[in-house]
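Complex shown without one protein chain; remaining protein chains in place.
Chains: A and B, in written order; residue numbering restarts at 1 for each.
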Amino acid sequence: MTPFSFEWLWNVEYFIFFGFLYLALTVIGCGLVFAAIKTALQLMGFMRERHF
Amino acid sequence: MDSPLIPEGVKRCSPKVFFFWTLPWLGLLLWGGLAAILCLWKGLNQTNMSNIFAFALWIVFDLGLIALGAGAFFTGFLTYIIGKKELKNIINAAVIIGFICYSGAVAMLGIDIGQPLRGWFIFWHANIHSMLVEVSFCITCYLGVLAVEFIPIILANRKLQEVKEFRLFGHNLHEIMAVFAATGTFLSFFHQGSLGGMFGVMYARPFAAREGFYIWPWTFFLFILSAIAVGPCFTILCTKLTEAISRKKLVPDNAVQLLAKISAWLLSAYMILKIADTLAWIYGIVPQEGLTFMDFFKQGPYGVWMVVVEIIICGILPAIILMIPNARKQTGWLITASLLACVGIILNRFMFIIVTLAIPVMPFTRFWSYLPTWQEWGLSLAIVGYGILLFSLAYRYLPVFPKELELNPNLETRTA
Partner (left out) sequence: MEEEHVHGHRFGMVIDLDKCTGCGTCMVACAAENNVSVRPDESDKQRSITWMQLFKISNGKDFPDTEVSYFPRPCMHCNHHPPCVSVCVATATKLDFHTGIVSQIYTRCIGCRYCQAACPYQARYFNWWDGYFPKGKGLDRYLSPEVSPRMRGVVEKCTFCHHRLMRAKNQAYAEDRREIEEDEYVTACAEACPAQAITFGDLNNPEHKVSQLIKHPFAFRLLDRLGTEPKVYYLSSRDWIRRLADNFLPGEYHPVVNKNWMEREWSTKPGRDTF
């Protein structure tokens, strides 16, 4: 699963598969972190809340 | 008693009635829980699975649930990426249905594998050439995406909204929902496809084997297409069922009609490609392996009727019904067509799983039959119970249908 595991091979198949996987996980993670930080900033008053 | 938790302005049944409503579903959950404990404690001999039927009822349910739950990602794609605003009134329901389907499927898979404690090996010792690894990774990640999409709906609960942190977080998540929808679409494309690829790559099983494009057998693309064609039908069915039970209109017609129309076109495209693939298989792969079409359909209950039902009754027929605007505007025809389409897709998954294994490849081995045990039924139906329970809770306490108030102005609000 990581380059440190036994099966890992430095070839294009691994790059493509885990490249896409880590990209998807990164996007999800970044989205969550972004929402969390924005919430924290709004709570602390550094950002305005958007009301509808 | 629980009226502070119920969304503003809408009417819900009394807590006592709701409690009685949950009882049968809790019963199913209990049955499934017992079955799961038995299987974990005593082993998979509790089922009727065997060395011939390595995949059985649970896998059929898994694949069926995941195919039907495709409405979540596809509706999300149409709403947030394509920008079909009318679907915003049904996207919450679709996400919850999707969450139910995927979480249920993952829970069932945890019991289905022989060594559940080693389930993490799929990720840690992944064999990237295996389609099932692709399925596992994408389904797990997508379940995470569904959870992230579900969180804002949960945080939209009236009481939780009073907590500023929850309100803001839910709001901020909702603002970037397009990002999650896009990721969900990407992940779903791959796992729906890989579920089909799983069977297409089995080159030593002539019933399932298919040619393809590079590493992807044609079943890869057919499973994606069938999932996005029928997923919205399942969403429509669940919505209509909720409307029937709650006796009120919940989703505006334009949303339902849009989903039905898109489903019609996708189903038609799928049927054309499915027929082409079936013919290519009958005249290509099957004679290549020295077999005939009838060799697969003369054993046990698995006859040609399955192909006829899958392609004509549950494929071409619902496609035609949904294509005709006057037919899909009538609730009766809409529900009939959606139901037929859902049955068709489950039959398609069933055939790839069960019939592939039932028909022996070696000429001198015998045909064995299979019927699930009560433990297998228990776990499978528990997912249905879990789904109805979770959806009922969501419908009761969360603003699942944004247009509910607007569509039901005459109903009085319930006083605390």
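Convention: a residue touches a chain if its C-beta (ideal position, glycine included) is under 8 Å from a C-beta of that chain, and two chains touch if they have at least 3 such contacts.
Keep in mind that what you see is a predicted model, and the values were worked out from it rather than measured.
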item	value
Chains in view that touch the one left out, judged over the entire complex	B
Contact residue for the chain not shown (choose from B:Thr22, B:Ser130 or B:Thr373)	B:Ser130
Sole contact to the chain not displayed, among B:Arg118, B:Lys159 or B:Lys298	B:Arg118
Hidden partner chain, residues of chain B it touches	43-45, 49-55, 112-115, 118-119, 121-122, 125-127, 129-133, 136, 198, 201-206, 287-292, 295, 356-357, 360-365, 368
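Simple rule for what comes next: only the chains that are shown with their structure count from here on.
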item	value
Approximate Å spacing (C-alpha centroids) for the pair chain A, chain B	27
List of chain B residues in touch with chain A within their complex	123-129, 134, 137, 141, 144-145, 148, 164-165, 168-169, 171-173, 175-176, 179-180, 183, 186-187
Chain B-touching residues of chain A, taken from the complex the two chains share	1, 5-7, 13-14, 17-18, 21, 24-25, 27-28, 31-32, 34-36, 38-39, 42-43, 49-50
